[in-house]
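In this view, the complex is presented without one of its protein chains, the others remaining in place.
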Amino acid sequence: MPKDMAQTPTIFERRESAARSYCRSFTATFTEARGSELFTADGTRYIDFLAGCSSLNYGHNDPDMKAALIEHIAGDGIAHGLDLHTDAKAAFLNALSRHILTPRGMDHRVMFTGPTGANAVEAALKIARKVTGRTNVIAFTNGFHGVTMGALAATGNGYHRGGAGMDKSGVTRLPFAGYADGVDSAALLDQMLSDPSGGIDAPAAILFETVQGEGGLNAASAEWVRKMQKIAHKHGALLIIDDIQAGCGRTGSFFSFDEMDVQPDIVTMAKSLSGFGLPMACLLVRPKHDIFGPAEHNGTFRGNTHAFVTARVATEKFWADDAFQKELAAKSVMLTSALKEVADLVPGATLKGRGLMQGVDVGSGDLAADICARAYELGLLIETSGPNDEVVKILAPLTTPNALFREGFDILLRATRETMSNLKLAAQ
Amino acid sequence: MPKDMAQTPTIFERRESAARSYCRSFTATFTEARGSELFTADGTRYIDFLAGCSSLNYGHNDPDMKAALIEHIAGDGIAHGLDLHTDAKAAFLNALSRHILTPRGMDHRVMFTGPTGANAVEAALKIARKVTGRTNVIAFTNGFHGVTMGALAATGNGYHRGGAGMDKSGVTRLPFAGYADGVDSAALLDQMLSDPSGGIDAPAAILFETVQGEGGLNAASAEWVRKMQKIAHKHGALLIIDDIQAGCGRTGSFFSFDEMDVQPDIVTMAKSLSGFGLPMACLLVRPKHDIFGPAEHNGTFRGNTHAFVTARVATEKFWADDAFQKELAAKSVMLTSALKEVADLVPGATLKGRGLMQGVDVGSGDLAADICARAYELGLLIETSGPNDEVVKILAPLTTPNALFREGFDILLRATRETMSNLKLAAQ
Amino acid sequence: MPKDMAQTPTIFERRESAARSYCRSFTATFTEARGSELFTADGTRYIDFLAGCSSLNYGHNDPDMKAALIEHIAGDGIAHGLDLHTDAKAAFLNALSRHILTPRGMDHRVMFTGPTGANAVEAALKIARKVTGRTNVIAFTNGFHGVTMGALAATGNGYHRGGAGMDKSGVTRLPFAGYADGVDSAALLDQMLSDPSGGIDAPAAILFETVQGEGGLNAASAEWVRKMQKIAHKHGALLIIDDIQAGCGRTGSFFSFDEMDVQPDIVTMAKSLSGFGLPMACLLVRPKHDIFGPAEHNGTFRGNTHAFVTARVATEKFWADDAFQKELAAKSVMLTSALKEVADLVPGATLKGRGLMQGVDVGSGDLAADICARAYELGLLIETSGPNDEVVKILAPLTTPNALFREGFDILLRATRETMSNLKLAAQ
Partner (left out) sequence: MPKDMAQTPTIFERRESAARSYCRSFTATFTEARGSELFTADGTRYIDFLAGCSSLNYGHNDPDMKAALIEHIAGDGIAHGLDLHTDAKAAFLNALSRHILTPRGMDHRVMFTGPTGANAVEAALKIARKVTGRTNVIAFTNGFHGVTMGALAATGNGYHRGGAGMDKSGVTRLPFAGYADGVDSAALLDQMLSDPSGGIDAPAAILFETVQGEGGLNAASAEWVRKMQKIAHKHGALLIIDDIQAGCGRTGSFFSFDEMDVQPDIVTMAKSLSGFGLPMACLLVRPKHDIFGPAEHNGTFRGNTHAFVTARVATEKFWADDAFQKELAAKSVMLTSALKEVADLVPGATLKGRGLMQGVDVGSGDLAADICARAYELGLLIETSGPNDEVVKILAPLTTPNALFREGFDILLRATRETMSNLKLAAQ
């Protein structure tokens, strides 16, 4: 069993804000990481099924990216480049264009924003509003898009919304795909927008994740996504897909909407975009909507050149052909199968999500928390999601070797089994 | 004379958003950088008086930070740590506490936000609003705090405000220190807040930069800052100093307000915080105001561990004793003296700013642009600021050797002289 | 056939704003009115099925109110009383208390607001927000609550919303009862409010009309209204029923919700409240929510004492016993029957509304306009409503004698018949 450090790392308690969070559940102080494993100073190992909330889709310290990055730094390559031209940025753009955009017939331009997903969302909403001259954005129940004021308006989570300390405006919330029994939210949205007295102001954009990462791994069907694209264009709005958590291979293909026959007007990217966990965000925008003037949306760190280096490697290594995608398909099947084993242990539990972004809704946030806490004691980092944190969520690196994947699952199964036993004992 | 690459790097034109900006003036593609110098692939050298807009206060690729960073990466140190405890974060917090906070009697806690200055400002405003239960924030003419919706509301610049495509709320604008002849903006603010019908809602915070970086290097006096602190506390508001551009030594001391006998409730930090130009931002908040719940304000990249490594080195290397600060005092005098030479060439020109954050108001945006363009041709990167871009702004790395500083100034002098000559010729 | 005045009354064209509206369809200049009839200077008579949009439920110049008003004026009774105590106000309050509130077990207090329905709605929303400390108000598709900024935020009509020239905030729109096939909007609202990530901020109030007057005579069932009351209270919100158009007997009882077994926290009243068409508005508020300080919501004309005089007479004359209500029940049956005759002439037409607030949805705004225009030529004032103005709406004075009612209907039938014939001819 892993052991935490004997003593509380008091510097965090003394000097770090109470807003710190994951470290409350995962109390160890981590020092090294390789692939899907994290280590503390004393060599204790943890299997990582959290992967920086899907920011480490290619695992920790991928050797190829690491080598390229060290070479770049050692050679005094640019670290901070504002939005100047650098060789590293050119190389990344070339790789993205060649391996990702061009093969998909996407003529989108890349706008590097401040290196946070929220910043990309803010920029996307600003563009949509500027392009259309409208304010209103349609967002959905359980959507999560960040916590800066513009993005937070579109985020459904009440805890985060409350953090603003003031009202947020400019967003209309509709039920997400499959949210409410019997409610076809696409039909409802279309009806309200078509009705001159429907009371929903003409929208600048429709914004959603195809799989809601923080919202509980709710996956929209391709049909629903296509309907939303159609409604957006019918009513003069842009379709924005937030692929920050679900993109970069997480659902089994580079974009989460690859198999859906849609062409979003804007796609927001961050998290695993740099490949190495380095801060990087961008949006992809159709040329006709690329209307910002120079620096109209700016940000000091939009040229994090280290991230361009690793992002280029990630793109070339994993997406130059379809080998990785095929691996993911196989892993996705394995994941579903493994999660069924977990779900079988919990009465009423259901599977959520798709691809490598799946989880088990165990019906209660307390139960999910207990399972994850026990898993941590047993050496596995795994988190919950969902409105009541009731979904045990697997966000393992996509590159996790099968044996390690299985090892992680065995821990999860044991943690679930023990937690359920304790529950039964407590109930008796 | 430096030469740009023979051919336009078309990948940028083809795939990068029209929002790109600096690369339009500084058209080269940069590949390496050391200290205060940038290089292109063919070895062309540029002296850097921009320093990533004050994000590279310690220059490019500082050898000590570089060594520590390579060692960290080579040893598979954590790259992306969410807000988990890491040894690198502990080391940075210890250094900050020991060398910066404790000596100043600051009991502030450090909240790592998404690694952009805007994100730190957003978090600061949210805290102030949550603490006070009020919405209104007092901000000032020519203040610049970022372009995400919450921060943008506090930003004065109309071009950036327009980028939002919608109204912004929650901020009341007052004239900055010295903005309007005969207007004591501190007295005016106090009068309006004290008047039950003054029409300014009770504020959550008063927010400003002590030296307005983008707004034209307007420097507030210590007296004005103290008055604002007094007014804030008299009316139940928090004092937030945005030290993103002016902090980390830029004005001659670590904080821009070090000599002012004030204790801000919140300080926002970013830009040069990591020391190496890596994305990193935080806010310092008095413990009594540190009221966010876990992850109430969150962000994927708030644990950019590479930045913690370099930030720790920067703190220890430059701020463990007063040697660096003394150097800065000397350089500041030199800078003023050099800028006077420049100003002498332009009728009516005035000096702006303080410390290593000074510039020359040449009275016209066109003139300032011409001077900077000519300087670039002569091998110097230098930018303008101010509402009409009329201030030629020096943001050289604080570590620039005196000889290089002088070399840069000689270019600036020559560029100014030549530009003025051309003007006179054109006028004849 | 009635004739308009030979010449255009050019003073209106020269000096009245283009915002004037009804006079564009009903071009005559009216000089006298009695009961359900309007007259022009040359004696041309019009039957009034519009009744000041339900502001003249007791007809024009009711002789008893008229006598009382003349007596009041002749005796130098107070005309304008601010919110001073007057004998006229006391008498009205006594009548309202005795005949309306006390018999229904309503302990509500009467707050006289500025004498417009919109003002009463504004006050109601302000109270709800102040009581709850929340901003968000739930309103519904096709709801109409006025066009001042606070009320307009709750109004669904896009044409009116657009008139604001700016965004409106603080309101979340849900589908009204029966709005969308298969959508139980009460269940949906409850689910979204109960979900911590549902994205609807905790509401201050749920606001609606039980029969949407401008929105197309959509009538909510008693069950839906009760569900909304339950949801409001479950989630800590106030239930506000806007009875401005549907109240004062319009649906067959004094309040539109009299038979629904609900007790709204706030009821807004205006239109027919004065009985005589004089400007008067108020809200009824439960004592525990009556938290405004003196004049916290004020208004110069909240003491329109002439209106108190006629309102007192109206209350005593029509609501002291159940005779009038019984009459209304009979008339309501007659109205339904007559409207069926109209509907039978138009393929696909359906009946809308209830009580004396019924109409025929003829499926097209153009058709409805043609029918009303022809009816006007034939001597009947009648208007449309609904999102596309597709509902021919009967808002005759409740006191219209049966013979006159029939006469009006015969005109409507003829107008419908002729319009349909013309349509068929045009189609051939």
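We just call them A, B and C in the order they show up, numbering each chain from 1.
Just so it is clear, a residue touches a chain if its C-beta (ideal position, glycine included) is under 8 Å from a C-beta of that chain, and two chains touch if they have at least 3 such contacts.
In this text the structure is predicted, and so the values were computed from the model without any measurement.
> Tell me which residue among B:D184, B:D258 or B:E327 touches the hidden chain in the full complex.
Checking each option in B:D184, B:D258 or B:E327, the one touching the absent chain turns out to be B:D184.
> Tell me which of B:M111, B:A139 or B:I411 is the one touching the absent chain.
Missing-chain contact among the listed residues: B:A139.
> Thinking of the whole complex, not just what is shown, which of C:R45, C:H80, C:K234 or C:K340 touches the missing chain?
Final answer for the missing-chain contact: C:H80.
> Just the residue numbers, please: which parts of chain C touch the chain that's not shown?
For chain C, the residues touching the absent chain are 9, 11-12, 14-24, 26-34, 38, 41, 50, 52-53, 55-56, 60-61, 66, 69-70, 73-87, 89-90, 93-94, 96-97, 101, 109-112, 114-119, 122, 125-133, 135, 146-151, 153, 159-160, 162-167, 169-170, 204, 270-271, 276-279, 285, 290-301, 304, 306.
> Since one chain isn't shown, list which residues of chain B touch it in the complete complex.
135-136, 139-144, 155-159, 161, 167, 169-170, 172-173, 175, 179-180, 182-184, 187-188, 191-192, 195-202, 214-216, 386-388
> Just checking the interface: what residues of chain A touch the absent partner chain?
Contact residues on chain A toward the absent chain are 166-167.
Keep this in mind: only the chains that are shown with their structure count from here on.
> In terms of CA centroid distance, which chain is the most far removed from chain C?
If we average the C-alpha coordinates per chain, B ends up farthest from chain C.
> Interface check for copies chain A and chain C. Shared numbers divided by all numbers used: above half gives same, below half gives different; which is it?
same
> Between chain A and chain B, what is the separation of their C-alpha centroids in Å?
That gives a centre separation of 30 Å.
> Please work out the Cα centroid separation of chain A and chain C, and write it as a whole number of Å.
That gives a centre separation of 50 Å.
> Show the residues in chain B shared as contacts by 2 or more other chains, in ascending order.
Only 166-167 qualify.
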